[in-house]
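What you see is the complex with one protein chain gone and the rest in place.
A and B are the chain letters, set down in written order, and residue numbers restart from 1 in every chain.
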Amino acid sequence: MYGWAGQRLRVDLTKGDIIKEPLSYEYRKKWIGGRGFNSDIIYNEVPPEMSPFDPRTRVCFGMGPLNGTAAPSTGRVTVSCKSPLTGGFGDSNMGGHWGAEVKYAGYDQIVVQGKAKKPVYIWIDDDKVEIRDASHIWGKFPRDADTMIKEELKDEDIHIMLIGPAGENLVRFACTFNDVYRAAGRTGHGAVIGSKNLKGIATRGSGSVKIAKPKEFFEVCNRLRQRFKNDPMKLALNEYGSLCLINYANRDGWLPWKNLQWGGTPLANNMSGETHSKTVLKHREGCYACPICCGRFTEIKEGRWAGEYFGGPEYEHSVPTGPRVGIIEDANDIWHNARLTNDLGMDGIETGAVISTAMEWYQRGLITAKDTGGLDLEWGNEDVVDQLIQDIAYRRGFGDILAEGASRACDKLGLGDKGQYYTIATRGMALPGDDPRGLGFGYGLSFAMGTRGGCDHLRSLCCLELSGALYPGLNTKYLGDERPAKPTTTVGKPYMVYYEENQKAVVDCLNVCCFTTHWSYAVLTQDQLDYFNACTGLDLTLEEFLEVGERVYNLERAYWARLMSGAREDTVPERFTKEPMPQHVDYQTNVGATLPIGEMLPKYYKYRDYEPGTGFPSERKLKQLGLDYVAEDLKPLRKKYMSEAEKKKKKYYY
Amino acid sequence: MAVMTKQQAKKFAEMSDFFLDLLNLLKDKGVINNEEHRVFLLIGYEKLVEHLEKKKVISSKDAKNAMKSGFASLVYSLAK
Partner (left out) sequence: MEKVLIYDQEKCTGCRSCVVGCSLYHEGECSKILSRVNIVKYESTGECYVAGCDLCTDPPCAAVCPTGACAMDPVMGIAKIDPDVCIGCKECMIHCPFGAIKIHPITRKSFKCDLCEGREEGPVCADWCPGGAITWASPELAVKAKKREKLHERITAATKAKEVS
């Protein structure tokens, strides 16, 4: 078999069963891999009413046919579950080298179900799979657990997926890592893994990925790698990491300052990639087969945190526990906070979001020191942020409430709709460091429509409006119009978001890094089809290829529909529609902007063929995509969604 | 081949988001069928232009301009 390994590994931790399930040709052609395989399992095996921490729930690790091959950036893994944070469909994606290792061991996907009686880790040594005792590494930071497992198994070259203490303590936004620092951040699967008493999965793979047409495949990979040598995004990302965005974000007013009350800060350059590389950069790093290598390794040299070192940080990881909570003067505080969320195993985005939300509640008098256990939630108070991050991970005091995520914390504190306004979330998931009043209206549209919560920059990743300007003619090529390259216009955005969402979904099925396809556009859709066909030996057309993305997207949308989440919940945080962007930086380009979501949403619905009333995928579209069983599932639910009882329920999470 | 009037073309050129409407019009006029409508919606503008050139709905010169100047040029070359 070419590309795929051809089988799924299913581990039942309750019974201790190891099951290997072959994946048929039809299945692989329908779902391709990665996010496709995962979404199918979650839809079929995790019903809407199941609690995310129920032992019967599944957590899936999906690899694609390209993982472990020489195509650009083939190290990524999709981790999917029913999210403890939103209660709905959740997934995220991590880089590193573990995904390639699992392919070399001979598996396209790992599904974990059940719950072990005491802490365990799974050891995959090619076709030999064991469940081993993890009591000695439970509670350890990923960096220490990684070292200890390698010592125990007497092999420094294995790759390990791990969770941190936050996952063990069921923090609703705990995350997962591989190779210590490569994080799958969002939607809280770290807690689902922790709820199963699973610490991690260690893997050694001594096999290979077979290629159907090796010469042709080499030719495509080589052609693309030559293109990357002078690619503008590659050069920026390699030199400065994803922090290369900081000064641009600040100029265009999308860098969150104090819970997105403002879109920038005059001191933003303190944490820019340029400054980082001159002060604390220890080392550049790259994920498997990557031609970009945007990874950083940071070592703090001065001040109270001197001596700390860690892999990272990324833009999205460090901004929330930085400018978003009002910290910018001493960048070392920002690096330290990023180190903490890494070691404790929590999503940097949700951690910073929930703290900044609490700070705004405090600023506006909705909560006081009585609620916070005496903590003074003043903007920029690093002592409090440092303490809170740890209190959240270990569920202590006020941190225990915040560990529930902003929307639930709001309910626990009894702050009502007024409090929910400041959570800056959609469907229970908080916004990352991307204010759509500056980043772009396409992104803004996709924040309402994302299928793993809302507020999610990675479901569309419509960089045609961001880095698209670096590739003249690219917007015209796909959309027929160059005007959408401007971020703050609604022109062409409905089609842009539709196209990019489908495209991104396929990228997640292949499990290549979206930095090669959506930041840098060095790898175009046709190129992906070329390397996919050469690798697997299939002969898909461009429409069959993109249709897989549309299929996966609609399946995830249907998952939310089953939970009674649809058109009414397709909203963006009201701050973006009600508050014109104020000025905070001299050269800021988006002063006065609001997000005109209403101008774009109805047209987008038409592209997606969603029904206007419910927002559910239409029966026609589902049948077109071979999802007849999904159409059957949704049939009885349309009336229920439109009932008066449902209309009265205002849900922030499920 | 003309599938719309110059007034319609002008209206199209002023549209904020045109692609679905253009595909709908081409389907109504029998230039593309149901299946092709679905396909081009997925795979984008450039492939539509290539298809229209191949079917001689527009000339090679028009196709080239359509790729260089975008849909505003394309709709005028589809108008009489």
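Just so we're on the same page, a residue touches a chain if its C-beta (ideal position, glycine included) is under 8 Å from a C-beta of that chain, and two chains touch if they have at least 3 such contacts.
As the structure is a computational prediction, the values presented were derived from the model and not from experiment.
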Q. If the full complex is used, which shown chains touch the chain that is missing here?
A. A
Q) Which of these, A:41, A:77 or A:221, touches the one chain of the complex that we don't see? A) A:221
Q: Among A:94, A:134, A:180 or A:567, choose the residue that contacts the chain missing from this document, as touch is defined above.
A: A:180
Q. Thinking of the whole complex, not just what is shown, which of A:284, A:301, A:606 or A:651 touches the missing chain?
A. A:284
Q) Quick one: which of A:33, A:165, A:200 or A:295 touches the chain that's been left out? A) A:295
Q. Which is it among A:33, A:68 or A:468 that touches the chain not included here?
A. A:68
Q) Of A:135, A:208, A:526 or A:643, which residue touches the hidden chain? A) A:208
**Q.** Positions on chain A contacted by the hidden chain, ascending
**A.** 68-70, 74, 97, 100, 104, 143, 146-147, 156-157, 159, 179-181, 206-211, 214-215, 217-218, 221-222, 225, 228, 234, 238, 278, 282-293, 295, 297, 309, 311
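By our rule, only the chains that are shown with their structure count from here on.
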Q: For chain A and chain B, let me know how many angstrom lie between their CA-based centres, rounded off.
A: 36
**Q.** chain B to chain A touching residues, read off their complex
**A.** 16-20, 38-39, 41-48, 66-68, 70-72, 74
Q. Which part of chain A faces chain B closely enough to touch in the complex?
A. 473, 476-482, 490-495, 499, 502, 525, 542-543, 546-547, 550, 599-600, 603, 606-607, 624
